[in-house]
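This is the structure, below, for whatever I ask next.
Note that one protein chain of the assembly has been removed; the remaining protein chains are unaltered in position.
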Amino acid sequence: MDIYKLIEWVVKIGIVFLIFMHALAYIVLLERRLLGFIQMRLGPNRVGPFGLLQPLADGIKFFFKEEIIPRDADRTLYIIAPVVALVPALTTIAVIPFGDTVNLFGRQIELSITRVDISMLVILALTSMGVYGIVLAGWSSNNKYSLMGGLRSSAQMISYELSLSLAIVGVVIFSGSLDLVQIAKEQMGTWGGIIPKWNIFTQPIGFTLFLISVIAETNRVPFDLPEAETELVAGFHTEYSSMKFAIFFIAEYANMVTASAMATLLFLGGWHGPYVEKFPLLGPVYFTMKILFFLVLYIWLRGTLPRFRYDQLMKFGWKFMIPVALANVVLVAALALFLY
Amino acid sequence: MMEQAFFLILATLAVGAALSVIIQRSPLYSAFSLIGVFACLAGTYIMLKAQFLGAIQMIVYAGAIMVLFVFVIMLLNIRKEETALDKYRYLWLLSIPFAATLIVEVLYTILKVTSDFTSLPEMAKRPEVGDSQSIGYGLYTGYLMPFELTSILILLAIVGSVILARREKD
Amino acid sequence: MNAFKPYILNALVFLPLLGTIIMLMYDQIVGKNEESLRRIALFFSTLTFIASLPLIWWTGDPALSVNVPWVENLGINYHLEVDGLSLWLVLLTTMLMPIAILSGWTSVHDKVREYLAFMLVLETGMIGVFLAMDMILFYLFWEVMLVPMYFLIGVWGGERRIYAAIKFVLYTMVGSLLMLVAIIALYLLHGDAQVGGKATFDIVTITKNLADSNFLSFNQQYWMFLAFGLAFAIKVPLFPFHTWLPDAHVEAPTAGSVILAGVLLKMGTYGFMRFNLPMFPEAAHHFAVPIMVLAVIGIIYGALVAMVQPDMKKLIAYSSVSHLGFVMLGMFAFTDMGMQGSLYQMLNHGVSSGALFLVVGIIYERRHTRQISEFGGLATPMPVFSTLFLIIAFSSIGLPLLNGFVGEFLILIGTFNSTYSRAFAAFATTGVILSAVYMLWMVQRVVFGEITSEKNRNLPDLNLREKFVLVPLVILIIFMGVYPSFFLNRTAEQVKQIRTVVEKNKPSNPVADNLK
Amino acid sequence: MQSLNLNYYYVLPHIILSITGIMSLLFGAFNKQAHRDLVFINSAGLITAGVSTYRLWNLVSSNAKDGPLTAFSGMVVLDHMSLAFIFIFLIVAFLSTLLSLNFLEDEDQSPEEFNSLLLFATVGMMLMASAGDMVMVFLGLEIASIATYVLAGYRKTDLRSNESALKYFILGSFSTAFLLYGMALVYGATGSTNLETISNAIKSGNNAITAQPMVMELLYVGAGMLLVGFGFKISTAPFHVWTPDVYQGAPTSVTAFMATGPKAAAFVAFLRIFVFTFAASYSFQLHTTWVNLLQVLAILTMIIGNIVALSQTDIKRVLAYSSIAHAGYALIGFLADDWISVAFYMLTYSIMNIGAFAVVSVMAGKGDEKTELENWAGMGFKSLGLSIALLVFMLSMAGMPLTGGFMGKFFIFKTAWDKGFHIIVIVAVLNSAISVYYYLRPMVMLFFRDENETNPTPLMSWTTYVTILLALAGTFYLGIMPGRLFSLLEVAKDVLVK
Partner (left out) sequence: MVPLSWYLALSAVLFTIGAVGVFVKRNVISIFMCIELMLNAVNLTLIAFSSFYREVSGQLFVFIVMTVAAAEAGVGLALVIAVFRNRESLNTDDINLLKL
């Protein structure tokens, strides 16, 4: 194997990982500040300027907190659970492209850790693994609130994964590929120089469905039933403390980032934006901005919407989302037939 | 050599996990062992250049079917298998010759199949299969009928599950 | 009259069935009236009897035969014919049926409709068996007749009726299903032999082709003889297969016993005559000695066991084993006289043992017991009955001038003249003596002597219905005894044919020669 | 790009039934008291499908020299065998629909799902009959099985029904795994899943793809696995253990369906793969191997089925064991390479079995409470018509002449004897003699015994009445006038898979 290739890999993984982990930390801060803003309060602003060092303080706190493992817990699973939650969440980032191929140091470098022709499916496969972390946590804690959380999580995952996949099918029909790079590339250019050729404009229904499903998949408000604190104390992570708790936290935010990245790639043209063709390195910047948009949306929703009741959630998923998603597939297929 | 080593690792893991499926007393542990098997198999699929099915394996089996299993295990809160195996020792005994026959028979056959098709000249010319395109093409041409029929299958599975799992209308 | 000829065989088969249907309809439309049901049944069975009478003169007339394809692809025909072999058996059936129905006039009370329906269906089956000239048709009637008999025993029978009914059916089934295999095999071999056109189940055709060119190897004959033979031997019943008979006879209601003894057993011997002898002559020679041995064992064993029976019905049942031994013995003597006698003895047994069962039925109705020890001195309260009983018993013993004598005499002579050992005839003669012993002993204990039980003192004598039941049989007994040629003339030709075929295929060095 | 050979016309019966199934679902969704209407919808669908099947039959006949019709790139093969079995399935579905109405109404079960599942199961069975590829066999089998699992568990609050469904499900999927493994190995040996390609490969001895001599061991083991899989599905000994439990526990009208339809379907797929694809003319050795193996299985099946049935006290278990024994008889025709006799046998078997189960469903009363024979003592004359109907069905199963059962057995024995299977025919014959005992035992209970307690006279709805009448008519028709059917089938003999 080519030694440069190896170096390139190591560097890419290093950079992405570093940025990603930091980003996660700061998304938490962003969320807290934004929520504060929405709720007309300050949020954490004492540690460092504007509270910018707050994530660091939180990290230190988590590290030094006492770790508690309940006596009747299933120890093995209890310890494994956070890992199971985190690993898929972090692994997905490997196949997400954040820009087109750029020419750096005399090498063609793809702006993704690795490129596979079915990256879409890989992401789906990996994210679907994420539920096991929650389920395991819920089961192993041997606590009825946790168990309920785990149960709800798995049911929710199965239910919304269908509409999620169906929403994606629409995009796949349009771009004719399961490769995220290819999907993003298909959205290059504009109509009449004004409207970008993003999928969001051709399939707004698909976008909406995707967004709703993805929020449900990441267990975020208004679909945060697995950890609904008013009913289940803290749901699946009721018994978790210190770093284990933090890992769940990280996993959740990593999932949010992945989801936002997917939304960006599938519907908002990925890294495309003005002048990207000329300056490929602008791609990641656009990409980050779009992701940020979705993250803010997430937080905004959390600040705005009340939580669903469990039966409402199920009814909504099966009786509204899936039929509409199916109809959307038909619609998109007809549209594709008409357009191409 | 790399590949072979990799295969051996995957195979060992798969067999280990599979054994764990039947050795574990708790269904949940079995379920997670089974997920392990699925993951290893997905790995072997990818080694066989069947990436598409590898991904589908993870999505459908590990991501959907097993979630269902785990869901039901949790729903029914089955902590341990209620009976120890030794009560049914004769079944164990029954299974040993059964397994032995099966495995000897199949392994004997398989180990006789040493011919490697890839060494055949005309085989090398054939394109690789297993990418999403060839699968998609196959599904909508030769396999159109079975593909369409899966819709009936799924419809009836949905109807069936709903009937069985819903509560009696009082 | 000739206009009726083509329909008469069909009429014989279907008249009883029609009666059944009308009875069921009557029940539905007019309402429950047991008396009228009985009359309808009696009417139809009598009508059948009357319809069967012309056969005596028409037998052998080709215009009688009915032959239409039934399942053409399989070569199954609906073929009915009557010849010397079947003529008297058909008549016996049609005659016994009204008598049987009459006999149950007052003794059967519950489920009369079903009882009569089964009787009539049974008649259809029996007539069908004797008339069928297609193997599958034969098999059909053979099996169909089991069902009503099963129910007659099972529903209206005595205490151990369930056991008896099931035993009866199972025994018959085992044999008959093997016969089915043999039928299929015969059909296929006949088809393979490429003689006389396409594959067929037709008995006449196959018999003729077999007589013309014996395409069966000895081995094939051997196995098929066994398969057919087992079915018939069970029905006859030949000695080791007889155990169902006492059970069935004893447990069956009177009418059932009459039919069982009178007709059903003849189906076995008829089958031997129809199939085993003309179709597999070489094997018949091969098996002649073993069968004759069994027949003689049956004669003596049956008589000995009958002697110690305290139960009248059982006694008569075992006497049947003995009598049918004679039939088998005569048949396998392969002489004209023996075979004629065998045929004649079938009729005799039908008439006289039928009558005996009726006699037992009559006193059972009065006393609800069949134990010989319960009776004694019946001659005093029931003189007419006793007279008739005596005549019937004499007929069964084989007293000269009565029918039994003719049959047994012919058989014994025939056997004596046969190529096989004379010892058979000698042993069989002891059977005659033994039969006199047990029969007379029974008559003596029941009819003569002092009245031992007070209950018997005031038993009423035969009423008109019972006279109607018994008197025709007694007349027949005497008629057959004094004018046998009326019967024998009509069977002679058929018997001769069979004998010729058998003789023609006699192995050069039969086992029997060594025994002589 | 290859042109797609999609002949929708050839799968018209399948399409019609699928649409009817969906329609009855929808109809039921909007109309809550739809029991009777659904029967009409189903019947209409079934009859239409029957008509189109009949037209296809004529088409196949007129196309006789070009071989069977194929559609969907060889996935669907229509020849006389598939169409004959499709007819059987349609009849089974029709009778089951009629029969189940009473169950659904009496116990207030939701009818629309039941009816549509029944139709989907029928579609699955039809797919098995017309399968030209192993994947179609598999898929058809699964569609039929999954629908039947649900039907077996339809009486949800009844533990027996639950258990029945669960056992059926577990053993069904277990056997499917074997079947599938067999298919995979056959695919490995021959290089194709298409049955025609496989038979060509077997004929030439070369793998379809590599054109090298194929690995026969793989084929043999694959065939063995298939044998095990199909053995489960048609419940031959020693793979029969699930049958009695499942038949006993399921609602009787469902038992009627699953004792007949899926079994016949398994038979047709079994025939397609073994008799036509692994045929003697292609590979003599393979053929003799499986024939010998199956001969042992058939003998075992008949003996076990009949002997164990003798000691059963529950009528549904008696019928279950009898159905095991019947699989053994049908296997004889199978061994003789004669699909016609098997088809005829399955037809008679289906009709008489549905009839018998229909009577049982009435006699057992609501909720199938009284299936013990002991409960039936003395009921015979009280419900004479029913009992006589049961008698006819039982006698038919025992092989009494004048009934379809006799003709079926006769036909099979004749063919097998002709082909030289003498021992097995004799074993079969002796077995049928034994079987008479347990077939007549219900009669003993009904007619010969006195009533234990005063049972109410069983009542039946008109649909059940019609079912029983139709089954009776069918049994007698097949027994008395099978000629026309035979000549129809005889014509078909010439047209087989290429």
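We just call them A, B, C and D in the order they show up, numbering each chain from 1.
Everything below uses one rule, namely that a residue touches a chain if its C-beta (ideal position, glycine included) is under 8 Å from a C-beta of that chain, and two chains touch if they have at least 3 such contacts.
All values reported here derive from a predicted model rather than from experimental measurement.
Seen in the complete assembly, the chain not on display touches B, D. Considering the full assembly, D:F169 is the residue among D:W57, D:F169 or D:F406 that touches the omitted chain. Touching the chain that is not shown, out of D:G50, D:P68 or D:G249: D:G249 (per the contact rule at the top). Take chain D: the residues that touch the chain left off the picture are 134-135, 138-139, 142, 146, 149-150, 153, 156-160, 162-167, 169-170, 173-174, 176-177, 180-181, 183-185, 187-188, 191-194, 209-210, 241, 244-245, 248-249. Annotation for chain B: contacts to the undisplayed chain at residues 3-4, 7, 11, 14-15, 18-19, 21-22, 27, 30-31, 34, 37-38, 41, 44-45, 47-50, 52-53, 56-57, 60-61, 64-65, 68-69, 71-73, 75-76, 78, 81-83, 85, 87-88, 91-92, 94-95, 98-99, 102-103, 106-107, 110-111, 113-114, 116-118, 123, 126-130, 134-135, 137-139, 142-143, 146-147, 150, 153-154, 156-158, 160-165, 167.
We take it that only the chains that are shown with their structure count from here on.
Each chain gets one centre point, the mean of its Cα atoms, and the points for chain B and chain C are 70 Å apart. With centres defined as mean CA coordinates, chain D is found 43 Å away from chain C.
Taking the mean of the C-alpha atoms as each chain's centre, chain A and chain D sit 51 Å apart. Taken as a contact graph, with one node per protein chain and an edge wherever two chains touch, the assembly forms an open path, each chain linked only to its neighbours along a line. If you check each pair of chains against the touch rule, the ones that pass are A-B, B-D, C-D.
Contact residues of chain B toward chain D in the complex are 105-106, 108-110, 112-113, 115, 117, 120, 122-123, 141-146, 149-150, 152-153, 155-157, 159-160, 162-164, 168.
Note for the complex: chain C touches chain D at residues 69-74, 111, 114, 136, 139-140, 143-144, 146-147, 150-151, 154-155, 161-162, 165-166, 169-170, 173-174, 177-178, 180-181, 184-185, 187-188. Across the interface of their complex, chain C is touched by residues 381, 384, 391, 395, 399-402, 406-407, 410-411, 413-414, 417-418, 425-426, 429-430, 432-434, 436-437, 440, 443-444, 447-449, 481-483, 486-487, 490 of chain D.
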